[in-house]
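A quick write-up on the structure given underneath.
All protein chains but one are shown in place.
The chains carry the letters A and B, assigned in the order they are written, with residues numbered from 1 in each.
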Amino acid sequence: MRALGLRSILAATGVSAVVLAAMPWLLPDFWLSLALTCLMYAALAVSWAMFCGATNYLSLATSAFFGIGAYVTAWGLATLSYPVAVILGGLAAAAFATLVGAAVLHLRGAYFAVLTFGLGELVRHAVTYFEKSYFKTVGRVIQEAPSSTTVYLTVLLIAAAAVCVCAMVRASRLGLALAGIGADEERAQTLGVNARRAKILGFALSAFFAGAIGAAIAVRWTYIDPTAVFNPFIGFQTVLIAMVGGAHTLIGPLVSSVVFSLLTEFLRLQFPYAFLILLGTLLILLVLYLPGGLASLMQRRWVRG
Amino acid sequence: MRFTLGMRNLALASLVIVAALPAFAQDVKIGYAIARTGPWAPGAQVTQEPNYILWAEQVNAAGGLSVKGVKRKIELVAYDDRSEMETMLRTYEKLMGTDKVDLVLPPWGTGANFAVMPLLQKYGYPVLAPTATGRKLLEMKNPYFFAMLQQPDLMMGALAELLVSRGVKTAAVIYVDELFGLENVGALEAALKAKNIRIVEKKSYPLGVKDLSPVLKDIKAKNPDAFIGITYPPDTFLVTGQAKEIAFNPKVFYAAVGTAFPVYQQKMGATVEGVMGLGTWNPKSNPGTKAYFDAHVAKFKKEPDRWASAHGWAGLQILQQAVEKVGLDRKALRDAIANGEFDTIIGKIRFKDGENVSTPGIVSQWQKGEFEVVWPKARATAQAIVPKPAWK
Partner (left out) sequence: MGFWLDLTASGLITGGIYAVVAVGLNLQYGLMRIMNIAHGEFLMVGAYLTWWAHTALGVNPLAFLPVVMVVLFLAGLLVYRVCFLRIARGAPSVEVIEARSLLVSFGLMYLVQNAVYLAWGADLRGYSFLTEPVEIAEARFTANRLVVFAFALAASLALLAVLRFTLIGKAVRAMMQSPVGAQLVGINTATLHPVVFGAGLALAGVAGALLSMVYEISPSMGEPYTVTALIVITLGGLGSAAGCLAGGLLLGLVEAFGMHFTNPSLKMLLSYGVFIAVLLARPKGLFSK
């Protein structure tokens, strides 16, 4: 089993990104939107797995980070440029993750999961209340949205960056620390890992990408309101995709996001009334008979990249 | 000689028929994405999609959609948007960009319509939307978007007029923490102020609340003449039940959205007697509404709602009339809709800057199992009962 080195991964990502960047001029709008959805979930799932896959924490905070990023755009797009808004969205989410992480990362298991879910809802209601009380509004209209090509290229960039950062982290000491924490936190600490710092850093890093994606995608919806952008389903779907792919790997969530998005769309268009039954059945069969996720299918040829 | 002439005419005739054949054979493709699953589905399946299906069926039964005089069958191309923004947007991109359907019909809800507006303009497809409302929406001034519903200022204005005509002096208001709630409460405050009706309590609440009795008890203690709830269906049901629970019997009890749904009366039974809300029509309004109502019940075994269902049907009628006049050139259609005046089951309709400026604000009230129109007098199907009878 040959280890796929960091350089190879970065090179592969770069090449794929360049190829995918040509799509706006090659694909019709519908296919481009589908590609956009694949890329969005790729970024979300890969960055989620970067922290949660390694450390075995189940975070449902993705929706909170996504929403925070979306609101940075909603508030700032009039005065800032789109790229700046996207980066700021990522930074805002990362800052929130740092603050929150410092307080809650000592919880584990289902407690942590439900708590992060609660955080998402808390942020949503806080934003609603704040907007309503001070700005007498619920929801904001995006007046001048960037073109769909711009949005696509931005999301592509974020996804490529997420993959690269994830690969770099996995090859770095931080990655080792996170994996060690995931295996046995106390043991890792006795071996000199500053668990608290590593966890907060990992959490914040994964939050950055979720926030950036939120900031980038939200412009497509013209009207941003808390219910739409803090939708918990985004968090659930991210977790689902990452875990079905195999959260301990890099390639798993990536492949899974593409397969899942394409499969869901195909089923939806072909079977207008019963596609959820099919999807649900497929999912159950997959988890029962391929417990290692999609990544385990590829384990012989690729390696834990 | 005669033989050759006959052959030539025959050939010419055949050529004409063959040339015209595509026009006879080709269906008019009308596409839409609507919520069949997810949180938007209950509203979409009561108010909107049944109209689309019934309309296509009726038009086809009469020979087809008249495109400048030539009848062509309608083929509906419909998908479930799962109450998801991205899925909905992607589906419309498919319908308009890839499949290049002839016409599209709008999705359900203000949020979804907001999101799809830029696409409509980009691809140049006009729509008449029966489930989208709000000043913010109209301020976008999208030339391809026509909002069918009466806007908040009209509806709240009508309510204020009714109240003042019955001597109401004080009112308590609760409203949902959504754009709809905020816009309507703003319009309500302005309207009540103009009629010198004092607001003794104004409280907002988040969507999904499971218990409003503390708020209602506080309001009951203040003894207002009227209770006005700018509520969505779950809260409409909730306040009705809880007001009955605490025996809060103001002279006027008004709950905005949901009172027009048949399920409101099915679930709450005799309790709904006297409750007022957002409405526009009922089967008694005119022969057109009766025919629509009967056809809807016959096909779907369920009633349409007494507010936006009719707007949905009216929008389809307008589309039909416009296509008959100018054909399927979408730019011409847009102009025809923007500048014309049309006959519909809720009366004549004309648009100004995308807003329906013909249908007045209306207040309806449940009386003996029907949601009667009680204001304005010109459209009323019954007299308003004030004070509301005690909860049954």
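Note that contacts are C-beta pairs under 8 Å (C-beta built on N, C-alpha and C of every residue); 3 or more make two chains touch, one makes a residue touch a chain.
Bear in mind the structure is a predicted one, so any value in this text is a computation, not a measurement.
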Touching residue (missing chain; options A:4, A:27, A:141 or A:279): A:279
Contact with the hidden chain (one of B:64, B:234 or B:360): B:234
Contact partner of the left-out chain, one of A:15, A:78, A:103 or A:191: A:103
Residue ranges of chain B at the interface with the undisplayed chain: 35-39, 41-42, 44-46, 83, 177, 203-206, 208-215, 217-218, 233-234, 237-238, 241-242, 244-247, 261, 263, 266-269, 271, 302
Sites on chain A contacted by the missing partner chain, in the whole complex: 56, 58, 103-104, 106-111, 114-115, 117-119, 121-122, 125-126, 128-129, 132, 232, 236, 239-240, 243-244, 273-277, 279-284, 287-288, 291
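Following the convention adopted for this analysis, only the chains that are shown with their structure count from here on.
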Interchain centroid distance [CA atoms averaged], chain A/chain B, Å: 37
Sites on chain A touched by chain B in the complex: 28-31, 33-34, 37, 125, 128-129, 132, 136-139, 141, 145, 217, 220-223, 225, 227-228, 233, 265, 268-269, 272-273, 275-276
Contact footprint of chain A on chain B as seen in their complex: 36-37, 78-80, 82, 84-87, 89-90, 93-94, 97-98, 110-111, 114-115, 117-118, 136, 139-140, 177-179, 181-182, 204, 206-207
